[in-house]
Structure formats: structure tokens, C-alpha cells
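Heads up: the structure comes next, in C-alpha cells.
Taken from a larger complex, these chains appear in their original positions, while the remainder are omitted.
Going in written order, the chains are labelled A and B, and every chain counts its residues from 1.
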Amino acid sequence: MRLDGRQPNELRAMTITPNYIKHAEGSVLIEVGETKVICTATVEERVPPFMKGQGKGWVTAEYSMLPRATQVRNQREAARGKLGGRTMEIQRLIGRALRSVVNLEALGERSITLDCDVIQADGGTRTTSITGAFVAMTLAMAKLVKDGKLKVIPITDFLASVSVGVVNDKAYLDLKYEEDSSAKVDMNVVMTGTGKFVELQGTGEESPFTHSELDTLIKLAQQGIQQMVAEQQKALGEELTARIGKGQAE
Amino acid sequence: MRLDGRQPNELRAMTITPNYIKHAEGSVLIEVGETKVICTATVEERVPPFMKGQGKGWVTAEYSMLPRATQVRNQREAARGKLGGRTMEIQRLIGRALRSVVNLEALGERSITLDCDVIQADGGTRTTSITGAFVAMTLAMAKLVKDGKLKVIPITDFLASVSVGVVNDKAYLDLKYEEDSSAKVDMNVVMTGTGKFVELQGTGEESPFTHSELDTLIKLAQQGIQQMVAEQQKALGEELTARIGKGQAE
């Protein structure tokens, strides 16, 4: 039995509150167990210098934790004067993952910045950020369509993410903080709604793992992500859900 | 008539949700109109180097806005690699204001850091931060008493803050963003529960003001702050309210 009474293959309770921040073009508060992340999507009618003049758009992400999102207070990166390696790694991952389901040509020369701010952390903040940012991005693109700037939502598939790991020699889905801290193997998986891998990051710093353990973990993740996509669809509503992946194959 | 239908001397609706973040020793979500700030209080059993060995505690504050708390996205200070002047000015103000009602000797050699993170901004973010941080700090100190580390809550008085200003030649209480932007005179006032001034910062960059205008603004602020203190007392409850300012005169 797990710490919070879950089955090994059971997700934590998940809630997505759309339009949580009034100024953003798209936003959600996503809660996965006690992990809470505010995701906002900002649309800007320009692209970064390295993308200029290609007729394509850009999607990027930033990630941060409030100082007291964690059990012990973390010094602000703004006060330290630089981003830490973990932050950079996570925000590169979020951006890369989201771009994998966006048709950048169809987006046109504009950029969408996903800000993922963890206000309370209990494991899985990067995977929760991806899952929430996908919804915020979709809402922002739906607004672009509504405002007449785009004809269709340039998203090719749903996208969600979950962690899996080996804890006490058992494969667990969706690790909370205490599980994550004691996991021998730890893996973050990002998949599309149609079940393909976008990112796979597995680490066995504590204990190397076999090909067969890898398979078990991957299947757990696959199942969890399907449920997460269903939650995303509930939050977006039937009408918006139906407009994703329609006629925008890259 | 004001933009949102308020009377000149009318505060916006105000909600304080205590214990909003589970890890912090004290925390609130404070909402004043559409301005929303998460305030957490972190207790650490040490003081900064310049305070060591004096047998006294320390109270300090940090302030930040999420990038999309505002109408237009602001670049993160962590990404820019340094805190802006406005941020530094505000966090110095919050810390100074809170220290004015804390008996630092009675607190003992420990420090309390108030983190004020604006998740949605609509004017008055610094004054709202002070009003919310006071409650978060009180909750953290009550926990210190409960844990047997302090005998009484070392707070000498209530403390709240509000903005006032001259907009269209009229004196207004509690400016929202559009009012603040067009104010000729803009003043932030911090007062104690017993009606004394702790901070007074008035600026007439657009138009210098007279002694008589100053008096009018100050009286408006005084009245608003009394109502805010009543809200703080409601959020803290009768029992905690009764323990503030008891027998800890400096």
C-alpha cells in the first residue's frame, strides 16, 4: 500500500481550473494531489530573433517555484541573480514538449510563452506543469481563433505528462514527494493523446535498471497519461476538444 | 462615480484565506478587488549576520509578481539576473512596516521572512501585501507559541495599509489600476490598529499638492485602514485577535 493509500497504478486526484488569471490569454490552476501550479499562456505578435523571417511561430516556457512552495524555504533565483540548472532543465523540457504538438507554420510569426509557477509542491511539478500548460496554450490559441487571427487551432494532438518510478522494488505511477525522494529509478514521460512518446527521461542514479523494468514503467505511464488527457478534455469542454488535431497535420 | 461604481471613500471587496499554503508556518491568500497576493511566513531559527549575538529576532520581506500578473507580461527578474528598483523598494517597505509592530527582543534570535507573491495585479499590490503579510506573520507566531517556543505573540499592534490618491481632482480611497495610472497624487499609507502612522509615501510627480490636500488623503486612508484591520481580525478569529498587543509594549 502506498503512503496515501493509492494503488501502484493509481493517479492522484486531479483538478484543472481554466481561466484562473484574468489578464492572460490562456490560464489554468492545475492541482495534482497537493501539487499546485498556475500556468499562463501569453501571446505576443513577434518571435525571438533566431526565428525571424521564417514565417513560423514559437512556443517557449518558463518555470519557477514560489520560495515556500516547498517544505523548506528556497532562496529566490531572482535574489541569487541567476537561474539554477534544475530550473533551466525543466523549462527547456516544457517548451520542447509543447512544441512537439504545435504546427509552428500554422501558428504564424507569433510566440506563446507558457509560465508555470508552482505555488505548492508535492512531487511531479514538471509533469504537472506540462499537463497544465497544454490546456493554457489551447485556451490561448482558441482566443486567437475567436479574435480572427487564426482559422484553426494549430495543435496536432493532446499532450500530457506523468512520473513513474521504482519505489521499494515496486513500480509506481505518479510519485508524490516522499515516494520520489526514495525512488531507486525515476522516470518522467511525456506522451501524446494518441499514445506516442515525446520525451522519456529515466534516471537510475541510485540503481541501474533493466530493459524489462523500463517496459513496466512505460506501460504504467501510458495508462496514467490517457486518464490525464481525459481530464484535460473535461476542462476544455467538448467543443474545444473536438477542434484539436483536426486537419493540421504537420 | 468611480470606474467600478464605488464611492470615493469605499474600499474594494476584501477576502483573506488563512493557511493557503500547507508547507509555510503561516500563510494567506489575500484578495482586494482583483488584486490577489499569496503571503507566506517562514520561521528560521537563525538571524542574518548583522543581527547575530544581540538576542533579538528579525523580520524581513520579499516581493515578486508572476510574469502574467499584469496586463502585459513582465520578464522575470530571475531571467534578467537582478531585482528591479521597484521590487527592492517595495520589499524594503514591507519589511520595515512589519518590524514596526514586532517586539524583536521578545521574538528571540529567530527570523521571519514574509514572501509576498502577486498572482494577479489590479493596483495596490504593495499595500495588499502588507495587509496580508501581517496576518501570515501572526499565524506563524501563533504556531511558535503553540510549539512552546514563545510564551506570547510578540506583536504590539495590528497593521494594515491602503493607497489613496487624487484622481480627476477627487480624493479616492483604495485605487485600482486604472485609477492609479491616472492619479495626479498617489500616496501609500501604513497605519497601526490604534491609528498611528508607520509609513507615509506620497508622490506628486504629475502635480505637486498642498498641505490641505494631504490632510484629506490621510483621513481617507485612516478610515480605510480601520475597516481593513476589522477584516484581519475576522480572518484571525476572536481568540488570536485578543492576543495581539497584550503585554508586549516595547
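Just so we're on the same page, contacts are C-beta pairs under 8 Å (C-beta built on N, C-alpha and C of every residue); 3 or more make two chains touch, one makes a residue touch a chain.
All of these numbers come straight from a predicted model, not from anything done at the bench.
*Asks:* If you could, jot down how many copies the complete complex is built from here, 2 of which are displayed.
*Replies:* In total, this homomeric complex is built from 6 copies.
Keep in mind that, in the parts below, only the chains that are shown with their structure count from here on.
*Asks:* At what distance in angstrom does the C-alpha mean of subunit B lie from that of subunit A?
*Replies:* The answer is 34 Å.
*Asks:* In their complex, what parts of subunit B are in touch with subunit A?
*Replies:* Where subunit B meets subunit A, its residues are 21-24, 27, 34, 38, 40, 42, 44, 62, 64, 66-71, 73, 76-83, 87, 113, 115, 117, 119-121.
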